[in-house]
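Note that this complex is displayed minus one protein chain, with the remaining chains in position.
To keep things simple, chains are lettered A and B as they appear, and every chain counts its residues starting from 1.
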Amino acid sequence: MSSLIVFLVAFPLVIGALLLGVHSGKLRNVIVVLAGLIVAGASIVTAATFGNGNALFFGLPNGLTLGQGLLVVEVLMAAFVLFVSIQNRRVLAPILVLGQLAISFYLELAGKMPEIDAGRLFWFDRLSMVMVLIIGIIGTLICIHSLGYMRDYHRSSPMIKGRRTAFFCLLFVFLGSMFGLVVSNYLPLMLVFWEITTLCSFLLIGYTRTEETIGYAFDALNMNMLGGLAFSGAILLLINGNQTLDLAKLTSGPASAALLPALALLCLAGLTKAAQMPFSRWLLGAMYAPSPTSALLHSSTMVKAGVFLLLRLSPAIAGSDLGTMVAFIGMLTFLFVSLVGLTEQNTKKVLAYSTIGSLGLIVGCAGLGSPELIWVGVMIIIFHALAKGLLFLVVGTIENRFYTKDMENFDTLLSRLPLVSALALVGIAGMFIAPFGVVVAKWTAIRAFLEIPGWQGAALLVIMAFGSSFTIFYWGKLLIKVLSMKSVTEYERSIQKRISSFEWIAEIALAAGVLAVTFFLAAISEQVVGPFALATFKGTSQSFLHVEPVMLATMIVAVLFLPVLALWASRHENYNMSDFYAAGRPVTNGNVVGMALGGTRAVTLRNYYLEGVVNGQLVFRAGTTICAALLIAALAAGMVGR
Amino acid sequence: MNPIVYAVLFVLLAPVFGGLLAGIDRIASARMQSRVGPPLLQPFYDLGKLLQKDARQVNPLVEPLLLGHVGFMAATGAMLVGGVDLIFVAFVFALAALFLVLAAGTVNSPYSFTGAERELVVLLAAEPFFILMLAAICKVTDASSYQGVLSSAVMVAPKLPGVLLAFTFVATIKLRKSPFDISTSHHAHQELVSGLTSDMSGRLLAYVEMAHWYESAILASFVILFFNWSVPLGLLAFAVIYAAEVLVDNSTSRAKWQLVLRSTWAVTLLLAGGNVLALFLLK
Partner (left out) sequence: MSFFSKSPWILHYDASSCNGCDIEVLACLTPLYDVERFGVVNTGNPKHADILLITGSVNERNIDIIENLYRQMPDPKVVVAVGACACSGGIFARAYNIQGGIDKVLPVDVYVPGCAARPESIIDGVIKGIGALEMKRKKSA
């Protein structure tokens, strides 16, 4: 196991370094595909080797030690941040990184670092297994997708200088450090991986190096470095209090009051990375990066690191005031961003709001902490990673065909890109169609909220009822756009043929994954997620998913209905059987209406964005303010040990 | 009796119930306008005619989506009385309603499309309430299924007066009553021709009617949940609520979607949310 883990972390890093030197496109394709397959294979082997499901703890193979390695990496990263900050004249980032470095040096020079238990550097349990599979498989598919996407991206925007060697290098470094993050047990080790992901996301978001994207990249850097600083602070507090730096020991049960200040800081770190309010802005800025970046940041890595940490902390903070407040930050974020999502027209931003919302749900579950809720949190992670990854890739493909991310321009998509539409429908079904995936999780969450006494339970129910209804509205609008049809020209029909096979492979594989997870929902729940939840909370044995056969049947019908219908309809050549009603005016081509004084005009249909009822910017600002206040309260509660 | 029997009975009998209700509704509305009105069985005549008529398809998506609409609506009702988890039912209910929106939204016609968008607004307005309502009922009775609530020792309505009041409000739009520019209301003169059904003819329109009848029966079943000690009492309560809706329908025919959305959210939050809060604090 230990050598497998080291391989999982090191191999992508090596490949990343190798890719820096590869300038030939064809060679790069070969390396990326092969390396991707190896990474995915290794992650599956790792999961398969993890036999009986008991948590494993281990160190580096062959008696290797970390030595001063962590400090060296930290110094290198700090130097890099300083360099780019000076280059771009930014002040905040250097302050944050120097603060963090100061803490590390203080601990090191003052000789305060405690003995490392070399046999407990890594922690592998069912949650790590789920995360390793998600990163290995979905991450790889995203890398493969990028091969096709980046080619078209640079074709369609010739103004942007190609830096594809760096791009693919970063993707692999990202995967490697994510692997390291989800198996770390020793907090300083986790912190290093944590910071590498921050740095990679900074570089990926700023890929195009326009003024706009550099601004967003620094937003992401600042907010995540704040989280990193909080992480360092937590380590400092733990060491000063003579507490353990061993994550598993730290979170083995409800934390004592002495531990809560450090846990509060760790929660802050988790919240920044999970892009919860008031830190949601960086993830929205990340939407300006190429789509595979968004897919990677949103579905399988980065933000998942934040919720991963919070799920890990869950048993320690559950029941404390700190945990409750963190949960409310998550749930309120879910409510507010879902409401903002109603007013958003940019498809990628809608997806981003939906991501932040889903993460909010997970944070809510982690903060409240109970076997059922942890179950919900992990289930959402799985479904969200697959479905959202798929959706981002599909939107990327569409964007490269029609040069738009605007939902309104997705009209008649089914006629123009039938197969892509069917894939999009699988993704949307995975995200929200009633009895499936995230909704199963929401349903279980409501059941769990009913058991929470006092005003908290009532508030959570109301938030959930409104929040999940909001999501119906934006997904419904997107569905309407994807499902509309018209007669297509020969040229329009040819567009789909120009999508690269890399993109097809990645998207079809992810869609298959979404369907597979639905079919094996009960098995995943009973074999993996349920036992994890019970082991985390030492609860009594119980079944989490009360799926009756009727429900399962409903789910499968609901999931397959739209994609199958879309594929069938797109093959239906003579669909234009009758024209629509246009006050008696002639209609041709399925969407062109004759005008009263001669001439024709194509119909343009625009979705509702609830103008005059919901002010998106105002809601976002209100949410940020409220959650910021809650965050301060949560930190205060943690500091006084409640 | 086996819950599956209830489910089958619902699928078979709900359209009869819904159709008769629509017939009574039309006569009652006519009488309020001092007219005689159509025969009681008029909705069934209409349905029969629609099924006999030619159906014009605008694109191949509409009919399957409408079948999905009827199918999921019937499934919602069947699951509800068949003892499936109530909160799960709330999600299937929303899905069923969504299919109608999609069927209309796929048509490129401005009338259908605008109708679909407004129907989506209705869904957005009403959905939070139904989740909250069913969750509250589960909380009061400690049950998770229809049968569980009916056999509970606690009577629901006295514990949830606010939620019941809010139900009366929300049912107005779910029964396709008042809001004038939400095009599915049964008014002769509307902003959008026939709104989301503008391009549905013959049996396609019949599906929409059938689904609406199922929906009425589902709403009646919800009311029975509030009066869980006695089904006849529940039906009586539904009759009273429905009569109130008809009156509202005939006296406020110019409410617009913005007003409906705002007021429904406010009612859900204040009446239903307040009631749920009280419930959690007192229990």
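Methods note: a residue touches a chain if its C-beta (ideal position, glycine included) is under 8 Å from a C-beta of that chain, and two chains touch if they have at least 3 such contacts.
Small disclaimer: the values here were computed from a predicted structure and weren't measured.
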| item | value |
| --- | --- |
| Omitted chain - touching chains that are shown | A, B |
| From B:114, B:141, B:198 or B:221, residue that would touch the chain that is not displayed | B:198 |
| Residue of B:52, B:151 or B:230 in touch with the missing chain, whole complex considered | B:52 |
| In chain A, positions touching the absent partner | 578-579, 581, 583-586 |
| Those residues of chain B which, in the complete complex, touch the missing chain | 26, 30, 33-39, 42, 45-49, 52-56, 188-190, 193-194, 197-202, 205 |
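Methods note: only the chains that are shown with their structure count from here on.
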| item | value |
| --- | --- |
| Mean-CA-position distance for chain B and chain A (Å) | 36 |
| Touching residues (chain side chain A, partner chain B) in the complex | 342, 412, 414, 433-435, 439, 442-443, 446-447, 449-450, 453-455, 457-459, 461-462, 464-466, 468-470, 472-473, 476-477, 479-480, 483-486, 546, 548, 550-551, 554, 558, 561, 565-566, 568-569, 572, 575-582, 590-591, 603, 605, 607-608, 610, 612-613 |
| Contact footprint of chain A on chain B as seen in their complex | 56-61, 64-65, 68, 72, 75, 79, 82, 84-85, 87-88, 91-92, 94-95, 98, 101-102, 105-113, 116-118, 120-121, 123-124, 127-129, 131-132, 135-136, 138-139, 144, 193, 198-199, 258, 261-262, 265, 268-269, 273, 276-277, 279-281, 283 |
